[in-house]
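Take a look at the structure set out below.
Entry: chain A
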Amino acid sequence: MIRRLPHVDRVGIEERAAQLGKRSIKAAAKQQGIRLAVSMVDLTTLEGADTPGKVRHLCAKAVCPAPTMPEIPSVAAVCVYSSLVATAKAALHGTGVKTASVATGFPAGQVSLAAKLKDTEDAVAAGADEIDMVISREAFLAGDDARVQQEIVAVKERAGDAHLKVILETVELGSYDHVRHASMLAMEAGADFIKTSTGKAAAGATPGVCLVMLEAIRDYAERTGRIVGFKAAGGVSTSKAALHRLVLVKETLGEEWLTPDRIRIGASSVLNDLLMQYAKTETGRYGRSEDYSRE
Partner candidate 1 sequence: MTTHTRTGITWDYAPAPESADHIRIQDRYGLFLDGEFKDPRDGRYVPTINPATEEPVAEVAHGGPDDVTAAVASARAAQAKWAALEDLERAKYLFRIARLIQERSRELAVVETLDGGKPLRESRDVDIPLAAAHFFHYAGWADKLRYGVNAREVRPLGVVGQIVPWNFPLLMAAWKLAPALACGNVAILKPAETTPLTALLLAEICQEAELPPGVVTILPGDGSTGASLVRGVGGNRVDKIAFTGSTAVGRDIQAALAGTDTRLTLELGGKSANIVFEDAALDQAVEGIVNGIFYNQGHVCCAGSRLLIQESVRDEVIAKLWQRMGRLRVGDPMDKNTDVGAINSAEQLSRIEALVAAGEDEGATRRSIDCELPERGYWFAPTLFTDASPAHRIAVEEIFGPVVSVLTFRTQAEAIEKANNSRYGLAAGIWTDKGAKAFEVASALKAGVVWQNTYNHFDPTAAFGGYKESGFGREGGPAGLRPYLNVVR
Partner candidate 2 sequence: MSRVQVRKTYKLWIGGAFVRSESGRYDEAAGVNYPRASRKDVRDAVAAARKAAGPWAARTAYNRGQILYRAAEALESNRGRFASSDEVDASVDVLLHYAGWTDKLHAVLGCVNPVAAPFLSFSLPEPTGVVGIVAPDAPPLLGVVAELAPALAAGNVAVAILSETDPLPGLDLAEALGVSDVPAGVVNLLSGRRHELATALGGHRDLNAIVDAAGDPGLATELDKLAAETIKRVRHGAAVTTYEDATDDALTRLEAVTELKTAWHPVGA
């Protein structure tokens, strides 16, 4: 079956995304925006060198990012490889912060479907509240939309009660037309969230990519009534970038969507910049990295 791609005009979408980056967010609005952004962070560590010790430190930071600024909320979730889910789950017990696990042969996804499903099962068994899976770009780029969707359906079934985020790895897909198409495929296959990137590839959640996906989510919600969330991952490393993404959400979907139930930011270094900018709006001083713990 020959795929029919939707039309997205790159020049137009990038102009609009850039234009929204010019919104000037000041004072109380900036502080509120930063608190919202913190509450949406999936604090992430996905390194070969991750250990239980590192994960425990990260969980403590996730629960209380800034001990000196108690009005800063906890983040939404901690995101780790499946082998560290149990450690994270234990460390986050009783805190309200979720444990998210990547699965399905993250990041490249170049393993058998059986291996992807086993990976998912292991994460769920270890207690993951959320599963971040990768779509098969190999299938997508070969034009095999059916297989892309079948895999998502199968993983969703294994995920059980855990909510499923589907990572499109947008930089590998080729064009915005493809990003929109992949977004629709994922939503139609049952994704609870669609996510831009693994954070391991050349580019991530650029403003243009985010806008395309948010428009797809909006149109899907209009058409079906079902709300699918959005996660921006990769490249959102400053407070300014995080607020830009919030502006994109507000002006595409509406303020109502500014909740961690619908929007997440997958990141690690952005958290400290959010804290630093928050402190600056309080004190007027430009900050330094030593004032905040790395994790």
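Candidate entries met the following condition: all candidates are chains of the complex that A comes from, given by their letters.
Structural remarks
The rule we apply is simple: a contact is a pair of C-beta atoms (placed from the backbone, for glycine too) under 8 Å apart; a residue touches a chain by one contact, two chains touch by 3 or more; residues count from 1.
This is a predicted model, so every value here is computed, not measured.
The contact partner of chain A in this complex, picked from the candidates 1 or 2, is 1. Those residues of chain A that touch candidate 1 in the shared complex are 7-9, 11-13, 15-16, 22-30, 32-33, 36, 215, 221-222, 225, 227, 246, 250-251, 253-259, 261.
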